[in-house]
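Removed from the display is one protein chain of the complex; every other protein chain stays in position.
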Amino acid sequence: MKIITLLTDFGSFYPAQMKGVILAKVKDVTFVDIAHDIPSQDIRSGAFALLSTAMYFPQGTIHLAVVDPGVGTKRAGLVIESGGQLFVGPDNGLLMPAARSLGMPKAYRIDIKFDAISSHTFHGRDIFAPAAAMLALGKKPESFGPRIRPVDLGFGTAKKTDLGLEATIIYIDKFGNLVLNMRDLPPGTVQLKGIRLRQVRTYAEVKRIEPLITLGSHGFAEIAVNQGSAAEAFGLKAGDHIVLEESDCLE
Amino acid sequence: MKIITLLTDFGSFYPAQMKGVILAKVKDVTFVDIAHDIPSQDIRSGAFALLSTAMYFPQGTIHLAVVDPGVGTKRAGLVIESGGQLFVGPDNGLLMPAARSLGMPKAYRIDIKFDAISSHTFHGRDIFAPAAAMLALGKKPESFGPRIRPVDLGFGTAKKTDLGLEATIIYIDKFGNLVLNMRDLPPGTVQLKGIRLRQVRTYAEVKRIEPLITLGSHGFAEIAVNQGSAAEAFGLKAGDHIVLEESDCLE
Partner (left out) sequence: MKIITLLTDFGSFYPAQMKGVILAKVKDVTFVDIAHDIPSQDIRSGAFALLSTAMYFPQGTIHLAVVDPGVGTKRAGLVIESGGQLFVGPDNGLLMPAARSLGMPKAYRIDIKFDAISSHTFHGRDIFAPAAAMLALGKKPESFGPRIRPVDLGFGTAKKTDLGLEATIIYIDKFGNLVLNMRDLPPGTVQLKGIRLRQVRTYAEVKRIEPLITLGSHGFAEIAVNQGSAAEAFGLKAGDHIVLEESDCLE
């Protein structure tokens, strides 16, 4: 049983085409959909979801991830091996945060040609899915093409400025929680847009509708409104920059 | 092949983390996603979806369900056996309507500790998914902890009052159909907000856009607008209380 995960911004029915392509070549696949609702062409959100998830999978898992605004251009396709897991997708930074988190990534450009007439708009189905199927059948990463240094993508880090701690929202989940590019909580109490954020270990420590900041289960700081939506309450979206000011309220 | 279903209010990518945790321990799992779009922290909607679905699965199925506003508090974790099926999740009522529908539930508190450093915000991944994996590997429910009387949750029942039949909306589906806490249709013709609801066996009996009440495939009464959305037409949402008045129109 090979495990193949899928992460795309395709919504519905296109991921099933990719699975069909794979099942036409490989029997006994366990598919796991990581997400298909990544905001359209938002590489950073996709990279965050993959980074947060890949580490929980066993060795030998193949992660097929396609958020691909550059499809049809000269951007390369990649196979990456890291920590015993494999990644397939476009060379645009999507795969690298997850690959780096598992070990020392070895990246190979996909230079081989595929039988199917390749569309110009859907490499996920015509190149990356067949490549994932080949990996599942035992083809070695290094046999896809030369080793290259892939495009990387960082989430940046929050910076201390005169205004406070400047951070970026890298992901907004279904609860409206704001995931920040911060691996630690701020040293003291902070406020966002004048509203104090309680530092907590768990949402249940605060009253209903009270805003909080916590270290999320993914290891990044996260602003939430207990049983509400922080995205709505603060009017913020993925990619927005925010300033966490020192709070003038006493704890 | 063990069957493990998942039901959460997590939206995307967190359910995949749970599957990764399970696949790291158990080979040959068939996952079935029941729903991951339960309204955030709406235990009642989750309980309804699980109740409606569990009965169709074969003996030995493990249902892993997490809608968990109390995560991080002292609320217990549960393993329940009922009618040859198993349930894992928080002790907040989510699992019980489904477990009761299958037989006489035996519930055990999860007292064992797990290897992984448990997050304070994601017991679905750090406690319940590993527990489901253990069940899949043959661990007995009674070996997780002492037998307890779990928190239960009812959907209430519609009541006859001077105003009419008072009912609660327990779920709204993708079609905008309103599922009520009623196991039978009203004895006579009723109206909602002054609009007569035709009692039918099947949507196709009414004209396009005509409101109706029928016994849904889940066994609960359901108000629908044929080829339209009753939720939109009547301006109602899950949790709302409604009054079904005796209709003053002739059938």
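Order of writing sets the chain letters: A and B. Residues in each chain are counted from 1.
Assume a contact is a pair of C-beta atoms (placed from the backbone, for glycine too) under 8 Å apart; a residue touches a chain by one contact, two chains touch by 3 or more.
Note that this is a predicted model, so its numbers are computed, not measured.
Annotation: of B:Leu23, B:Ala49, B:Val71 or B:Leu197, B:Ala49 touches the absent chain (contact as defined above).
Check A:Gln41, A:Ser101, A:Thr189 or A:Ser229 against the missing chain and you find that the one touching it is A:Gln41. Note that of B:Val32, B:Leu163 or B:Ile195, the residue touching the chain absent from this view is B:Val32. Where chain B meets the chain that is not shown, the touching residues are 1, 3, 5, 7, 30, 32-38, 49, 52-58, 61, 173-175, 201-205, 214, 216-217, 227, 229.
Seen from chain A, the chain kept out of the figure touches residues 9-14, 16-17, 19-21, 23-24, 27-29, 31, 37, 40-41, 69-73, 119-122, 125-126.
The definition used in the following text is that only the chains that are shown with their structure count from here on.
The distance from the centre of chain A to the centre of chain B, each centre being the mean of the chain's C-alpha atoms, comes to 30 Å.
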